[in-house]
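The following block contains the structure, expressed as structure tokens.
On to chain A.
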Amino acid sequence: MAPNPAADCSKQVLLRLDAVGKAFGALTVLDGINLAMKAGEVVAIIGPSGSGKSTLLRCINQIEPPTSGRVEVGGVTIEVGRKEPSRKELMQIRRSVGMVFQSFNLFPHLTVLRNVSLAQERVMKRSRAAADAVSMQLLSRVGLAEKANQYPSRCSGGQQQRIAIARALALEPQLMLFDEPTSALDPELGLEVLAVMRELAEGGMTMIIVTHEMHFAENVSDRVIVMADGRVVEEGPSRQLMRSPQTDRAARFLKAVKDR
Partner candidate 1 sequence: MIGAFFTTIAQGIPWTIALTVSAFATGALLGLPLCMMLMSPARPLRWLARLLVLTLRSVPPIVWLFFIFFGIGSGLLEISPFQAAWIGLGLITAANMAEIYRGAFAAIHPGQREAAIALGLPGRYRFMDVVAPQLLRIALPSCGTYAIGLLKDTAISSTIGVNEIAFEAYHLSQRTFHSLDVFAVAGLLYVLISLPMAWIAHWADRSMRRRLAR
Partner candidate 2 sequence: MSDLLDFWGEWLPSLLDGLAISVKVTGACLLLGLPFGLLLALGMQSKGAALRLLALAVIETGRGAPVLIMLQFTYFGLPTAGISLSSFGAATLALAWNTGAYTSEIIRAGLEAVPQGQREAAAAIGLTGWDSLRYVILPQGLRVSVPALLGFAIATLQTTSLCFSIALPELVSRAYIVGSNTFQYMPILLLTALLYAAICLPATVVVSALERHLGRHAA
């Protein structure tokens, strides 16, 4: 698509959530979430445990289908109540949305290189050679080219997470979801991962990051969303919100975090 110089304020909307909700029987985990994201935006989602942050991410790429509302992402619109999304639509979503998990979830029986190449071959139908070339590029980018032929078990947590990021990037997604990427890591190892994420953000990737890393949220993201009890409690530009939250609930949470 040719760039349109006059359309700076109308950057492509990559994600739109309308009144998205998720209930497990009588238990409501998400309630009426509205969100719109433009290309290149970095959004951090913070909040206490159990506030539905992870569930929200999983509703976006439909690992957990929402029980109400509408999700528009990757050129596909999924509205609960209308017809079920087709397999093709789901695949399209997953190709345009990449996800990085708290527990890395690398495939232990495959080498690092194979981990990054597998989806390229099966989903993008690249040849093995082409996929491996791209994988090596990505692994270099996250600083782990030398680990290509080793197994995940021989890599530290921080290395595994960086490989997981490379694996998600291999499908050339438009949007990257990070579900507490550093929560399972030592502070030191977490820094390596945050550095990679920062670089991605500065390179213009659209990202949603669920995190407890407050410094990162304040300094790297454009917007911060505070969630509690399944709802959005407050939303605003990161620095502003983190320094002076407007709502009570958000203020309480940020204070508790600072006091630790």
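How were these picked? Simply put, all candidates are chains of the complex that A comes from, given by their letters.
In the analysis below, a contact is a pair of C-beta atoms (placed from the backbone, for glycine too) under 8 Å apart; a residue touches a chain by one contact, two chains touch by 3 or more; residues count from 1.
Quick caveat: nothing in here was measured; it's all calculated off a predicted structure.
Chain A shares a touch in this complex with candidate 1, selected from 1 or 2. Chain A contributes residues 61, 63, 87, 91, 94-95, 97-99, 101, 103-110, 118-119, 122-123, 151, 153, 164, 167-168, 171 to its touches with candidate 1 in the complex.
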